[in-house]
Structure formats: structure tokens, C-alpha cells
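One protein chain omitted, others in place.
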Amino acid sequence: MRLTVNRKTVTVKAHPLTRLLDVLREECGLTGTKEGCGEGECGACTVLVDGEAVNSCLVPVAQVQGTRITTIEGLGGRHPLQSAFVEHGGAQCGICTPGMIMAAASLGPRPSLDDIRTGLAGNLCRCTGYAAIYRSVQRAGKR
Amino acid sequence: MQGTIAGRQLLQPRSLGDAVKMLRDEGPIVPLAGCTDLYVALNFGTLRPTRFLNLWNLDALRGIETRGTALRIGALTTFTEIITSAAIRRRLPMLAAAAREVGGVQIQNRGTIGGNVANASPAGDTLPVLLAADAVVVLRSAAGTRRVPMTAFYTGYRQSVARPDELIVGFEIPALRGRQWFRKVGTRAAQAIAKIVVAGVWDTARADARPRLAMGSVAPTPLRLSQTERALGSGASLAEAQEILQREIAPIDDLRSTAEYRRQVAANLLGQFCSVRR
Partner (left out) sequence: MPRRRAVGRNVLRKEGHEKVTGLARYIDDIRFEDVLYVRTIRSSVAAGEIAEVRYNFDRTGFTIVDHRDIPGRNIVALIDEDQPSLAATRVRHVAEPIVLLAHSDRTRLAAAEVAVTYRETTPNFDPERSDVSFKLIAINKGRLDRGMAEADLVVEGEYRAGHQEQLYIEPNGVVAVPENGGVTLYGSLQCPYYVHRALTVLLGLPAEKVRVVQTETGGGFGGKEEYPSMIAGHAALMAMKSGRPAKLIYDRVEDMLATTKRHPAIVRHRTGVKKDGRLTAMEIDVVFDGGAYATLSAVVLSRGMIHASGPYRCDHIRARGRATMTNTPPNGAFRGFGAPQTQFAIEAHMDVIADRLGIDPLRLRERNALRPGDTTATGQKVGKDCSALQVLREAGRRTAFSRKRKAFKGSNRGIGLSLFFHGSGFTGGGEVKLASKASLALTERGVQIRVASTEIGQGTRTMHAQIVADTLGIPYDQVDVSIADTAIVPDSGPTVASRTCMIVGRLLQRCAEDMRTRLGRMTPAAYFKKHGGLVVTKQYEKPPGLEWDDETYRGDAYGSYGWACDVVEVEVDPITYQATPVAFTTVHEIGRAIHPMLAAGQIEGGSSQGLGYALLEEVVMRGGKMANAQLTNYIIPTTLDTPPMTIKILERPYTHGPFGAKGVGEMPIDGPAPAVVNALRHAGIVVSEIPATPEKIMKAKL
């Protein structure tokens, strides 16, 4: 199976029913995407598939053949969201952060506070109470 | 992750024709759409089936279009597509409302209406909508196409009339008149399972109008509340209709809530429906 991950084509040997999460973490060595629950509740495993946020713990790799997948590693390290999450306290323990940033990345430019709250409702954070996450996303939008 | 995929098989049909032939000849196989329900069971190690059919690439199961007066929604339509569809927002806003509450964005992007119906949970968020809308379930097999009214689709807890060799390919919604209403009472404000979920339509512009009302999480299947409807349509008071409602529903205590709560809130929701219809 061939997928495009962070703009690189990869050939994947895993069983077609393997979770995309496991293919990314184990076969591709991209451990930035995390498993928090295995039931699609926490969003820590969020990646983008053709620009749409999905829980990679619920996606069989067979279904993303031929798609463009973006993980946290694919943002380049200097994406406005990444800087903003550091500067404005959006990341505390960091385990939800990759998924949170990927979900935020799919929100589009200059989301309103309501858009942010709704768009991130599928990403659980236990550390921040979300306030600093909103500030981070809003400030990132202003760059 | 507890469950394993070793020993499991994924069949990959290249067309709808392929798919129904596989269902007929190579069963039993479980069709996979967005996987937002099935993979939870797989991860928990509670998924018993070992053979699956990947529907995700079958574009024949996608699409929202009007056919005559009916709105036709493909089974693989995701909740996100439902939310953003101008046609659905215009004709079936209660379905868009339901789709918005199904879960977070990630679930909405992969979950499908066909999956929601096939999963057959009594708490399924779109199910009361389809019931209240008098939707028709379109089933396809190698033998042909069959149409079943949504109100006749479920026969018991997670049981339907769909045969193992049949695939839900879409839904046909007749033209609806009147105000549409949807409300989900979840365990929290977002990304929640419904403790009780209700959809209703009432065309009060017509004097002889009878409302259409359906509720989930109050019985082994989602329910079309025909007796309550009849009472309301024939001018019963709210109190009388609430009494009939209590006889129509059969909620239980479970991990998320109690029968007592569901009964009380169902009665309250009926009151809200009656006040909202104007």
C-alpha cells in the first residue's frame, strides 16, 4: 500500500486493517501522534487526511491509500501554531498537543472563539482547562 | 490496544456490484464504512467478526441529490458532508443538527449516516431524525434493490430486517412540511453519547396536521412515537400526551443515566416540542 505522509510517498507493509496510528508510529517511526484512549474520544491521535482532521486510532490504513496524510512532524517545526502553543501556554504536559495542533490546523484562517471551541471539542486536554489553547490558536491566527 | 488484527481479513471491492457479490458469495462479512464504531470494539478486543468489507472507496454510495420530490442521501455520506450540504440545510435541517452533535470534528469527518443506521444503536443520533422524516432505507444485494421504510427497519435491539447479503446504499427522504426540531441530551456538551435524543416535525399550518415524533435511548430500538403523535394530532392536552408517551417508551437504567431521568426528561422534551412548533 502506498500513502503520502508529510509529502513523502511511503510503501506500507502492514496488514490493511492496521490502525493508521500504528502505521505512523511503528512503521513510519513518526511517534509524534499519540494514543490516549483507543476509542476516538480524546483526539490525541489526530492527523489530517486530505486536510481533514481524523482520529487515526479509528482509521484502517487500507482506507487512506492514495491520500495525503499530515502529522505533527509535517508542520515543519516553525508553523505559527507551534510557536504560539509554546509562547502562550497551549502546551503543558504536551501529550495532547500534537493532536490539538493538527485539529487546530484544520480550522482554517482566523477562526472565531466559537469556531475554536467547536472545532477542538473532540480534543481532550486535562492540563490547561483549554483557555491557553484558545489564546494560542487565536494568536497564531494573527501572524 | 487489546484487540488484534491477526487472522482478520479485509476484502476490497472495486465497485458496488463487486461488494454485493462478495456479500452473497463470501459471507459472513461485515461492511466497514467510517469505522468510528467498529474500531472501538476492535481496540477493546470485543470485536468477534474476522472478515470485513471495505466500502470506503465506493463512490456509488456517496452523494446528496434531489430525485423528484425526494432527497436522496448516499449511505457513505459523512456527518461533515451532511452539515455542509446546502440541500440538507434547506430541506432537512434537523439532520444537520443531529450531525453536528454526533461527536467532535474528527468523528464527523469519518462517521457516515449509513454506518450510524447499520450500527443500530438505540442511541444513534440520526436515527430519530430518519424515523420522524419517514425516510426510506434503500438496500441493495446481488438480487436487486429493496426499499424499507425506516419505521419498519429495526426489529429489536441492534437487529434489523437487513439480510447479511444486503448493503444499505442510501436513504430517500420525502418532502417534509413544517417545522423540524432536534434535541440531544448527552452526557456532556460535546463528544457525548445520547442519554435521550429526539426529533420531530409538525406542520401546524394545516389544521389536520399530526406531528411526527421519534426518540432514541428510550427503548431497545429508536422509536417512532405514533401513539403520542396521534394524541397530539387529535388535540390532547400536553399532560394527556405525556401520559401516553410514558406508555410508549421503555427506558432503562444504564451506565450513563437512569430510567427515571429518561422518563422525566422525555416528558419535558415533549413539552418543549409542543411549545417550539409554533
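Points worth noting:
Letters A and B mark the chains in the order given here, with residues in each chain numbered from 1 onward.
Methods note: a contact is a pair of C-beta atoms (placed from the backbone, for glycine too) under 8 Å apart; a residue touches a chain by one contact, two chains touch by 3 or more.
Only a predicted model underlies this, so the values are computations on that prediction, with no experimental measurement involved.
Across the entire complex, contacts from the unshown chain go to A, B. Within the whole complex, the absent chain has one touching residue among B:S141, B:Q191, B:S217 or B:Q242, and that is B:Q191. Seen across the whole complex, the unshown chain contacts subunit B at 1-4, 6, 40, 43-45, 104, 185, 187-193, 255-258, 260-261, 264-265, 268-269, 271-272. Interface residues of subunit A facing the missing partner chain: 25, 30-39, 41-42, 44, 71-73, 75, 77, 81-83, 85-98, 101, 116-118, 120-134.
We take it that only the chains that are shown with their structure count from here on.
Look at where the CA atoms of subunit A average out and do the same for subunit B: the two points lie 29 Å apart. The touching residues of subunit B, counted against subunit A in their complex, run 1, 5-6, 8, 10, 12, 32, 34-36, 39-40, 42-44, 52, 54, 56-57, 80, 103-107, 109-110, 189-191. For subunit A in complex with subunit B, the residues that touch the partner chain are 15-19, 22, 35, 38-41, 43, 46, 49, 52-55, 57-60, 62-63, 103, 106, 118-123.
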